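Notes follow the structure.
The complex appears here minus one protein chain, its other protein chains still in place.
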Amino acid sequence: MEHIPLQYFLILSTLMFFIGVAGFIIRRNLITILMSVELMLNSVNINFVAINRYLYPDQMQGHFFSLFIVAIAAAEASVAIALIINIYRRFDTIEVTEVKEMKY
Amino acid sequence: MVEKREIILGENEPYVINMGPQHPSTHGVLRFELSLKGETVFKVVPHCGYIHRGIEKMCESNTYQQIIHLTDRMDYLSAHPNNEAVSLCVEKALGIEVPERVKVIRTILSELGRLASHQLWWCAFGMDLGALTTFFYGLRDREKILDIFEESFGSRLLHSYICPGGLMNDVHPNFKQRIKDFIPYFRKKLPEYDQLLSGNVIFKERSRGIGMLSLEDAISYGVTGPSGRGSGFSCDIRKSQPYSAYDRVDFKEILFTEGDTYARYRVRIAEMWESMKILEQLVDQIPDGDYTAKMKPIIKLPEGEYYQSVETARGELGVYIVSKGDKFPVRVKFRTPNFSNLFAINHMAVGHKIADLVAISGSLDLVIPDIDR
Amino acid sequence: MDYEDFNDNESLELFKKTGSDGFFMTTIDSLINWGRSNSVWPLTFATSCCGIEMMAAGASRHDFARFGIEVYRASPRQADVIVIAGTIVHKMAPVLKRLYDQMADPKYVIAMGACAISGGPFYTNTYSVVRGADHVIPVDVYIPGCPPRPEALLYGVMQLQRKIKAESKQNRMETRDNFI
Amino acid sequence: MKFLYDFSILTNSIHQMLAASLSPLWVFIIELVLVGLVFLGFYAILGLFLVYLERRVCAFIQNRLGPNRVGPQGIFQTIADLVKLLFKELFVVRKADKILFNLAPFIVIIASLMAIGAIPYAKGLHAIDLNIGVFYILAVTSLGVVGILLAGWSSNSKYSLLGAMRSGAQIISYELSVGLSLLAVIIFSGSMQLSTIVESQANGWWIFKGHIPAFFAFVIFLIAATAETNRGPFDLAEAESELTAGFHTEYTGIRFAFFFLAEYMNMFLAAALATTVFLGGWMPFHFFDFSGFNYVMDFIPPFVWFFGKTFVVIYIIMLFKWTFPRLRIDQLLTLEWKYLLPLNLLNIIVIAFIVLMGWHF
Amino acid sequence: MNPVIKYFSEIVKGVGTLITGMKVTSGYFIRPKEIITQKYPENRDTLIMLERFKGEVVMPHDENNQHACTGCGICEINCPNGSIQILTAKITNAEGKSVRVIDKHIYHLSMCTMCGLCVKTCPSDAIVFAPTFEHAVFDRNKLTLQLNKPGSSIKKGVKE
Amino acid sequence: MSLYEIMFAIFAAVILVFSILTITTRRILRAAVYLLFVLLSTAGVYFWLQYEFLAGVQVALYAGGIVVIIIFSILLTHHIDHKFDRAAWWNIISGSALAIVGSVTAISTILSYDFKPIAKVAIDSSVKSIGNQLVSTGHNGYVLPFEVISILLLAALIGAIVVAKKEDTNSEPISK
Amino acid sequence: MSSESLVLFFIIGVVLVGGAVLFSNYFAPKSSNPAKLEPYECGIPVKDGSWIQFNVGYYLFSIIYLVFDVEIVFIYPWGTVMKDVGLTAFIEIVIFFVILGLGLAYAWKKKALTWV
Partner (left out) sequence: METFDHNALQETLSAMMPGAVFNTNPQFVEAVVPANDLHKFALELKMNSKTQFDYLVCQTGLDKNEELSVVFHLRSTKLNHSCVLKVITSDRINPEFDSVFDIWKSAEFFEREIFDLLGIKFKNHPDLRRLFLEDDFVGYPLRKDFVDNINIVQ
């Protein structure tokens, strides 16, 4: 483990984060957008964990943080998917460009 | 947004799926065109004719003896009553009285056929519901009956044994003994059917309240046989217009009034008990005598129209013969039980799941060539 | 059962491979054929009365499974053999053809019963019966009878196994290509 | 006496032998390859044997003989099947998503393989012994459903899609019950490591030690695991009488064989897990203080114990399939969500209470 | 009933019925005596068919290669689907009279439905059913049989 | 290079390649599958860092949970024929420009900083210690978040049900 | 031998499936006809594509599943220490379960657990 410097992890997670950002902007489909968000969340998790392991191996804050992030991501995904499917039922599409009027 | 509808179906549009003709649970080559909402069926269109063999047309160029072997092939699971129907109709037209022995033997055969048919139904029904072992137990017991058949008539399934005027040949000397052996055997095995399937909580959940058919609808659709009697339609021809030896045996007409799949199931199970009762009564009283009445080698029916119905394992089988005094009939029409039973399925299956449709069609005990002829 | 106990050995000889590959190929070929012949999964396809005897053949008394034929597949993709058990009428013929087409190679066909061979009881005077399933798809083994008893079906299956064992890859393809 | 059959001695000696002559990296690689080959063989042979076993078992249940013509007692039957399937045509339906269609069997097989690697077969005889053992198996098996969903979607067929959706809904639902019922033993033993759980049963299996709640958890586990492996009476995904062949309708030849294999291996996995967690894994059966009896029991090698118990559980699972009618999809989900899940939650609290009061042995 | 009690009693009852079912199946599992499978190809030598079994129509010949068929054609008429074709030939018999005898009694096994009408109506009982069933072939034409053996002749005493 | 490093390289490569594929593929289910691979190799990274429990959670929750329901929703809303339109060019340009600029900035910042491991003895990261911290109320105890998670889950559950069930009222029951 | 053996098993899986598929692809016979490549639908030509209509049930259950999955993940570490920690842990889990039980009860009441 010692041979891999921490920076590698950080670079990895940065790249992943910005790929997520790019996906968020490029794709117009709600589910793909959700997936991009998951990518970003994931990259953040890698950061937390790596820094925890490298810099503060005597504690577990980073670890717990990611743990809770995963849980929150799950909760978020479940609500988001419920919304997406509801939008789909209403508009028959989940392209953001076509879902103009979000009224009930 | 609008043009996407072509490929993306919303929740409220019907969605059509085919079940059959090659499908394990349509018992042959029936095809259901299902319109679904989600997994709920809201329309069933049965398409038949995948085994329409033109039997009625063939009858018009066959003599009455030859017709017999065609009737076997309609409802092949209970072949005897089919043969019996034509024979009775011809005998009625000719005004022939068959010997007592023939009557009793015909009745026994009908009941044995009913037992065999119900056993096969039981295993097929179990298979439909996914209980795979029923298949083997049902057929295991059925083999015993087939042995009786084979010993006397030389064939296991399609016998062409009952013919106008009586029987093709005399029964085998072992006939009586075999039946006597069979009844106690089956009395032991039948409770197992209950333990395995009827009592099972999964089975009950899957069949209770499924496929309701009210009495009025049953009559209006002409659903007869055990399926009709599950709705309380008292349609047993054996009781209402007794033929052969049915007027002298004591049996109950099984009636359940719930009208669901479970009721139809129970009617058949109860009928098996009744059939065994009938067999027990008759097996010792087979009178001696001829196995056939005196018949001319070529039968010519007097001009007229004749109708005869019998109770097969599936319901009322009617034979309608129009004759012009020839050796060939002008028109033979078979009012087959399954034909009417099948078309009630749309009424019964609406609002249920696909799996329930399978259960319902299983509980109707469909034999497809009987529908298509 | 011995070779002599079977009938129609003459036809079987026709399938036998002519010429010879190396020893290795022959061994491989026979291994493959051994596998194929001992594991013929039938399609659940029964149109009428013969289907009941097919079911009986699968049941406890006769037990198809002893031959390794027990896995009835409902999807033609996974089946190896269609047992045409019953009458084929004109309305059904395209369906049968389609099912056959949709099966994966190698595939075999058994025509069970008089109807599937020639129309049987419905040979004359009817307007809707196909006189023999071999007008629709190529048939490997014919089992006469109406219905053939389960043992006869078992016998037919053994004949099919012999045929599979006898033929080589080229033969198989040729017979199919020669079918119109 | 306890450690009469300690396989770590064997593995250690192999390790030592290799280490004596090779560099550590090579030792490592060779060991990996060895383990890999052993498991490859084990997996394939076990799969073939299970298929054969099921056929014989159901044949006996149904008063018949089952395959008995290929080889003595038909044991080569499944090999013949395998050969046949290997030489059967592979094709992909038009308009199907080729990549995903090909990927699906990989996912299903890998999920089951990775889980099976974590089972301890005897003392010192396991490939992966993580300290999150139980949880790892749960996590990995939950991937299998992805394969099924992909298979159904990518084959562009209605039946496949319906079957995939059904089995997807079913597997994810029952995963909860599997997880919760395994939790019962984790509370008792205080560890998730499978080897520790087995060790903790040296003086009695959890199904006996854990009073009624443990037995209850065992029953729920059996039901839920049967459902999760898509076996009858929960085989809705491939309900022949409704959906012809379910999600693998369009699969042919060897690809189909892998789904078939995965089903059996998952069944084995379920049984092995039940054995490990509830029935003491490779621990012999001990009867209180009858030391003579216990002494005899100790002589039976641990893997015999393990496979013996596993096959008993497998037999029970097979019995389920061959006895019961299939459930309907809504009943299936009702069973999980309205019966198993609440009861399971209740059960956990009861167990926690028992542990709290120290009532367990 | 209290819904909670009902909930639990339902479970108990349901499980009870399931166990009853499993008792039946595992009962058979542990009683292999009840296996009824007859091993067809292995038991071929001991397999005795019931004598009335209708496997195919045959024409019995005696040791002199003689049969009882007069070639009257009644079976052909009675067969519902034309499975029998009678080809007759004219020969001069011993007394110098020219008589019609059977030349070929063609029987299409591929079409026969085993209805038994031909056997029943044959006036001289020349044909009977044989309890054989091993007929499967690779070629459909092999199923067209000639019942009278080549070179056979009619038995004495069978009236024309 | 030791085996450890190779493994890290593999994981990193898989993560990067498949995350790019995730956002560039035009078939949505493939995107979901690629995402699955990304998440799995992330779990691999956690494993590599010896946070086994976290890796397990990653597999069970992310790969086995979130991805599965994403796939589910795709199955419900997309047909196999469905392909995305090509994204508009300004979207592509702005998206990738933002990504490139952002990552270059961030990476240069990261590289310019020298992270010093605070050399302390690593504590045991087994499930036991995780569990202990999770239920402990004292210092380094996470019992509050643990309970709050349950409330969050409750909220999510209710929210999802409310949203999902909303339209059910106007879909009339199927008439006989 | 932990994370390596995971990769090892991954590789075994790939080798097993990939090898067999490649082998079979190479040796198995091939033939093609138009009907073969069409999806199977009981022998009837397929009409409109393989689109099935979605059912609210499927996604409702999957969503509820996700919520409970998270819960299980969190009580696993709790389970391992229940024995050692004792009363505190017991009280905490009771609270946790009560809150979740409320969720389940809500879903039950709202008929979200009923298949439609």
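Order of writing sets the chain letters: A, B, C, D, E, F and G. Residues in each chain are counted from 1.
Methods note: contacts are C-beta pairs under 8 Å (C-beta built on N, C-alpha and C of every residue); 3 or more make two chains touch, one makes a residue touch a chain.
It should be emphasised that the depicted structure is a prediction, and the values quoted were computed from it without experimental measurement.
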Contact with the hidden chain (one of B:177, B:220 or B:285) = B:220
Positions on subunit B contacted by the hidden chain, ascending | 48-49, 52, 54, 56-57, 61, 92, 217, 219-222, 233-235, 240-242, 304-307, 309, 316, 318, 320, 322, 330-331, 333, 335, 339-340, 343-344, 347, 372
Touching residues (missing chain, whole complex) on subunit C = 90-91, 123-129
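Note that only the chains that are shown with their structure count from here on.
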Hey, which chain ends up farthest from subunit A, C-alpha centres compared?
-> E
Please identify which chain has its centre, taken as the mean of its CA atoms, farthest from the centre of subunit D.
-> E
Geometric centre distance via CA averages, subunit B-subunit A, whole Å = 63
Any idea how many Å lie between the Cα centroids of subunit B and subunit F?
-> 60
Chain-centre distance (mean CA atoms) for subunit C and subunit D, in whole Å, is 37
Residue numbers in subunit E touching 2 or more other chains?
-> 18, 21, 24-25, 35-37, 39, 53, 80, 113-115
Overlap residues in subunit B, where contacts from two or more other chains coincide = 7-8, 11, 17, 21-24, 37, 39, 62, 69-70, 133, 135-136, 140, 143, 158, 196-197, 200, 202
Where on subunit B does subunit C make contact in their complex?
-> 21-24, 28-29, 49-55, 57-58, 60-62, 69-70, 72-73, 76-77, 120, 135-136, 139-140, 142-143, 146, 156-158, 368-369
Listed in rising order, subunit D residues that touch subunit F in their complex are 25, 28, 95-97, 99-100, 103, 130-132, 135-136, 138-140, 142-143, 145-146, 149-150, 152-154, 156, 161, 164-165, 168, 172, 175, 190-192
Touching residues (chain side subunit F, partner subunit D) in the complex = 2-3, 27, 29-30, 33, 36, 52-53, 56-57, 59-60, 63-65, 67-68, 71-72, 74-75, 80-81, 126-128
